[in-house]
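All protein chains but one are shown in place.
And then subunit A:
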Amino acid sequence: MADPVDEEDDYMNMVIAEPSKPKEKETYTQRRLRKERESEARGRVKSKAEQEADEAAAREAALSKSLLEDASATKSKGLAMMAKMGFKPGVALGSKDNIDARTEPIHVTMKEDRGGIGLDSEKKRKFREEVEKEGKRVKAEEGEYRDRVRQEREDTRLEGMVGAVMRVAERMTGEREEDAEDEKKISTKPLKQINVLWRGLIRKREEKERDRRMRYDLHQSLSRLPTYDDPDEDADDKRALGKDRIQHTLVEDLEEEDPELDEFNALEPAERLHKLVLYLREVFNYCFYCKFTYPDKDMEGCPGLTEEDHD
């Protein structure tokens, strides 16, 4: 029997019925094929495993569904009798003071092997642990990769800043020396006399310069190696060929080992940066981050030593 409420036409109902498509008529062949397929599916003998799985599934489905919620419950005479006695779904039987009363039947669990008590949960626990461990490992690897990339990026950034500070330091030192001596001899100083803090910068530049020159010389050398000593060449020839120029002193410098610089370069970029910044502050009252030369040693107005302080 249908619910009377459903039968009443709900005039507020805004659902517009979709025009039903005229059902396409099944041709005879289609019908025959469909029938064949269906009967084949029905006739196929299921494997034992399939049957057991079906059985277990049907059982579990039936076991997990409360009879009170089942559609047929409304028709159940048993439930109707209980309702007459004052039963309300969701409330347990017995005295209302009995808080331990059950509302659900005891669950049925089938034991299928001879495993001891706790074996199943032990198995489950081990499995769970394994899964957790695996999960952790993957996560750890992911974390490492991210950290590494972040670190690399940070190092590159710092390295760039180190270069910038070095250039500042070189410029300021140079300016001061110029002021003092009023002489224009750039980079004639042997490398070893340059402060180790920015010696790397000079050295790199010199190396670059040397490479460039060597390449240039090579190009200019008219198919001859520059070191080739032609016995027929006289002084004029040499000048014409550009061989009279003095070889740069720094070239030898560059060949020399520089343990002091190596040691400095081995430091973390952050450390190097820190040292340079400190140097500039001490010697020039200059703050790299403020980009400002303070008038005195106190450097009033500078928020601090580190980059973060200047954020």
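Going forward, a residue touches a chain if its C-beta (ideal position, glycine included) is under 8 Å from a C-beta of that chain, and two chains touch if they have at least 3 such contacts; residues count from 1.
The criterion applied here is as follows: contacts and distances are computed from a predicted model.
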Which of "Proteasome subunit beta", "Trafficking protein particle complex subunit BET3", "Protein FAM114A2" or "RNA helicase" matches, in UniProt, the chain that is not displayed: "RNA helicase"
Residue of A:L33, A:L119 or A:A140 in touch with the missing chain, whole complex considered: A:L119
Residue among A:P105, A:P259 or A:G301 touching the omitted chain: A:P105
Full-complex contact with the absent chain, from A:Q30, A:S66, A:Q151 or A:T306: A:S66
Interface residues of subunit A (partner: the chain not displayed): 42-46, 51-52, 54-55, 58-59, 62-63, 65-68, 72-73, 75-82, 84-87, 89, 91-96, 98, 100-106, 108-119, 121-122
